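What you see is the complex with one protein chain gone and the rest in place.
So that you can tell them apart, the chains are marked A and B in the order they are listed, and the count of residues begins at 1 in each.
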Amino acid sequence: MTALTHVLPYLVAAWVFLAGCYGLATSRNLIHAVGCLSVCQAATYVLLLAVGYRDGATAPVFSDLAPGSRPVVDPVVQALALTDVVVGATVTALLLALVVQVAKRHGTVDPDELSELRG
Amino acid sequence: MSPRMRLWLVATGGAGLAALLVAACLDLPRFGGDRHPYGDQAVEASLSRHTANTVASVTFDQRAFDTLGEMSILFAAVLGSVVLLRQTRDEHRARPEPAAVSRPVRRYALLVLPVALLTGLYVVAHGQVSPGGGFQGGVVAATALHLLYLGADYRALERVRPIAPYEAGDALAASAYLVTGLAALLAGSAFLANTLLPYGTFNTLASAGTVPLLNAAIGMEVACAVVVLLAGFLDQAVEIVDEGEHDDGEYHDDPRQRGK
Partner (left out) sequence: MHHLLPLLVAVPLLGAALLAAGGRLVPRFVAQSTACAVAAGTAALAVLLLTHSSPPLTEWVGGWEPVAGHSVGIALTGDGPGLGMAALVSVLTLAALAYAWRSFDEPPHGHAGAFPALVLVFQAGMCGFATAGDLFNAFVWFELMSVVAYALTGHRVEEARAVQGALAFAVVNSLGAYALLMGIALLYARTGELALTEIGGALDAHGPPDALVLAGFVLVLTGLLVKAAAVPFQFWLPDAHAVAPTPVCMLLSGVMVELGVFGVWRVYDTVFSGPGGLPAADLARVLTVLGALTAALGAVMCWHQRHIKRLLAYSTIAHTGLFLLGIGTLTPEGDDGVALYVVGHAGVKAALFACVGILLDRYGSVDEHVLHGRARPLRSVGVMVVAGALGLAGLPPFGTALGKSVAEEAVGGPLTALYVLASAVTAAAVLRVAARVFLGLGPTPEDAGGASGADAYETTGSGEEPETRQRLSRVPDTMTAVPALLLAGALAAGAVPAFGNAVARAMSEATTAGLVHTSVHWTPVGVGLGLQSTALAVALASVAVARPGLLAVPDRTLPLRRLQSGHIGDYVAWLLLGTAVLGALALPGILSG
């Protein structure tokens, strides 16, 4: 059981990433596809934060904690995850803006019906 | 490609990737392990510069160059959305109609608005001592303004957020971050070095050197950026209408019926 808990968070990240990829590949609606891309990105949050965790540790903020009194989790991955969140939000915004325009120009948000570019 | 064929492709590729990821997970250091060399050094470096919130120290001091890139991505997205969600030649703006709002919603929204705005500013200002900072506080402040849309109507929101000044504010906040970095370089240190201000007293507002300055710049940038981004989408939903629909006359006064 302990062996499983030692890798479970990582496996969750892998599962979330693959689930997002599956949704993206089989999507019938572009807004849904953008959502699936965000799911893939959520996997990176899970993995980053899981990598930085330390048993029995608390948040790496010392406003109400004497330095050295308790272990703290890795602050670096938290900063990376923060960057990741901002990147994800902006990419999603741009993608949705493009979907809005696709819906207007093509009259559909079904990827199966977009046939302007091929060959 | 037929959906069936695509599914086979996804299954093959996904199985391969899954096997790879699972094998990698089994080789990872165990979850919750004690070895975090970079993290431990980052905590030390943060304390040496009197920054109680070590995440803020990593974000705005040790790895402030990453944050410059992150801020630029947001800045680029704002410019990009202005370009992508513009009013095209075949579209025109319909004047949004006043909407009826039930009284409890209106009261609640108007009551919460100043509180939310203040909370946002508080979170920005205390980034160096407690969880939060420019990114988080900026989003809170920007969404606070949008309570006006819930509590009154779109026209009330438009009165408090003319887009051009917010766009300029976004760009100026980005410049402020860059100028702070350049000032350190001109002062004889390195770009974005936290050497301009004294490190102050640990766990007070005046601590951590330039971290509060950069936090404030990011707070303003994010608040302006979120306002402009949301405005782009809200305009598309509420105001911008096809010429065709205009000629039709029928939908002219009710943009909510668009696309029906």
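Please note the rule applied: contacts are C-beta pairs under 8 Å (C-beta built on N, C-alpha and C of every residue); 3 or more make two chains touch, one makes a residue touch a chain.
Computed from a prediction, not measured in an experiment: that's the story for all the values here.
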item	value
Residue of B:A45, B:V101, B:L150 or B:L197 touching the missing chain in the full complex	B:A45
Of B:A156, B:A190 or B:L205, the residue in touch with the unshown chain	B:A190
Contact residue for the chain not shown (choose from B:G69, B:P98 or B:P114)	B:G69
Touch residues of chain A, complete complex, unshown partner	13, 17, 21, 24-27, 30, 33-34, 37, 40-41, 43-44, 47-48, 51, 76-77, 80, 83-84, 87, 90-91, 94-95, 98-99, 101-102, 105-106, 111-112, 114-119
For chain B, the residues touching the chain missing from this view	1, 6, 9-10, 12-17, 19-21, 23-24, 26-29, 35-39, 41-42, 45, 58, 61-66, 68-70, 72-73, 75-77, 79-84, 86, 88-90, 164, 167-168, 170-172, 174-175, 178-179, 181-182, 184-185, 189-195
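Rule of thumb we're sticking to: only the chains that are shown with their structure count from here on.
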item	value
Averaged-CA centre spacing for the pair chain B and chain A, given as whole angstrom	16
Sites on chain B touched by chain A in the complex	3, 6-7, 9-10, 14, 17-18, 21-22, 25-26, 28, 30-34, 36, 38-39, 42-43, 46-47, 52-55, 57-59, 63, 66-67, 69-70, 73-74, 76-77, 80-81, 84-85, 129-131, 135, 202-203, 229, 232-233, 236, 242
Residues on chain A engaged by chain B in the complex (per definition of touch)	5-11, 14, 17-18, 21-22, 25-26, 50-55, 59-63, 67, 71-80, 82-83, 85-87, 90-91, 93-94, 96-98, 100-101, 104
